[in-house]
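Missing here is one protein chain; the remaining ones are kept as they sit in the complex.
Presenting chain A:
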Amino acid sequence: MYAQMIKTARTGVKPREEMSEQERAFQDKIDAGIKIEPRDWMPDDYRATLIRQIGQHAHSEVVGQLPEGNWITRAPTLERKAILLAKVQDEAGHGLYLYSAAETLGESRDELIRLLHEGRMKYSSIFNYPTLNWADIGAVGWLVDGAAIINQVALQRTSYGPYSRAMIRICKEESFHARQGYHAIMKMAFGTPEQKKMAQDAVNRLWFPALMMFGPSDKDSVHSEQSMAWKIKVKTNDELRQQFVDQTVPQIEYLGLDLPDPNIKWNEERGHYDFSDPDWSEFFDVIKGNGPCNVDRMNARRKAWDDGQWVRDGLLAHARKKAAAKVAAE
């Protein structure tokens, strides 16, 4: 999802017999639904896995601003521009909440950002796809934020207190994102034939990348089991993906658009829609850095960081000078 393929130190779950007394007490707390807080004892691998997952989630919020920021100055009306600006600003806030949560585990924000800029941490594969036109902006809000919501609602129950609280805050803001996107795409789907065509094209292009957001299928997610036992993850990739498809298919139908996958069909027996897997080789390729926009995104991030350096330095120098003057006056 916003955090895909988070590695844990081992595959499978550590058996209870192999746990130390501390580890057993820790697992009991998690099983009882008691939140873990920053200064509580935790296994090293719990901490490391969380830092990777929350860090990747934070990076996704920040990098996710780029494809939409691209359209702020080209929004079709002033109202749409104000809405998109507010939405993108929210995403900066989401990044901040998440970096703060990671910091409670002892990893600084600057360090996480450095790891991202050195290519040693990742962000969601979805943001390596381009936003080619205004219909894409509607589809991103509706499908990408829609997929994010499904993941984040589940994560409100995650075992780490600060992460869970960040998710609760984020979820409060996310439905605005999905609804403004659907509203924008509705205008196009019910507009001129050309607009409808654009809406269809956006759905066709973004459908499979959106499905990939939930990460590889469960049978290929070797690192999920321990994360599930620790309630760092609350639902499996396939469960979340199915939930997304079930929720989204009727929304596509309401727009009068064609389904982006000929294999989408209601399965009475399962009580769910059947659908095609995304092309996983494409997913792994994008993760490796070969998506259409990976290089652009990273360049934009590094440039923003480097260009902002003098502002950060200047404000800090000013703050230090003021603090020194205050001490001298006392």
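Just so it is clear, contacts are C-beta pairs under 8 Å (C-beta built on N, C-alpha and C of every residue); 3 or more make two chains touch, one makes a residue touch a chain; residues count from 1.
Just so it is clear, contacts and distances are computed from a predicted model.
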| item | value |
| --- | --- |
| Record-based protein name (UniProt) of the chain missing from this complex, from "Phenylacetate-CoA oxygenase subunit PaaB", "Aldehyde ferredoxin oxidoreductase", "Transmembrane transcriptional regulator (Anti-Sigma-factor)" or "Phospholipid/cholesterol/gamma-HCH transport system permease protein" | "Phenylacetate-CoA oxygenase subunit PaaB" |
| Contact residue for the chain not shown (choose from A:Asp40, A:Asp258 or A:Asp306) | A:Asp40 |
| Given A:Gly93, A:Gly106, A:Gly119 or A:Pro250, the one touching the chain that is not displayed | A:Gly93 |
| Among A:Ala25, A:Ala82 or A:Leu315, residue touching the chain not depicted | A:Leu315 |
| Contact residue for the chain not shown (choose from A:Arg169, A:His183 or A:His272) | A:Arg169 |
| Touching residues (missing chain, whole complex) on chain A | 37, 39-41, 86, 89-90, 93, 96-97, 100, 103, 108-110, 165-166, 169, 173, 312-313, 315-316, 318-319, 322-323 |
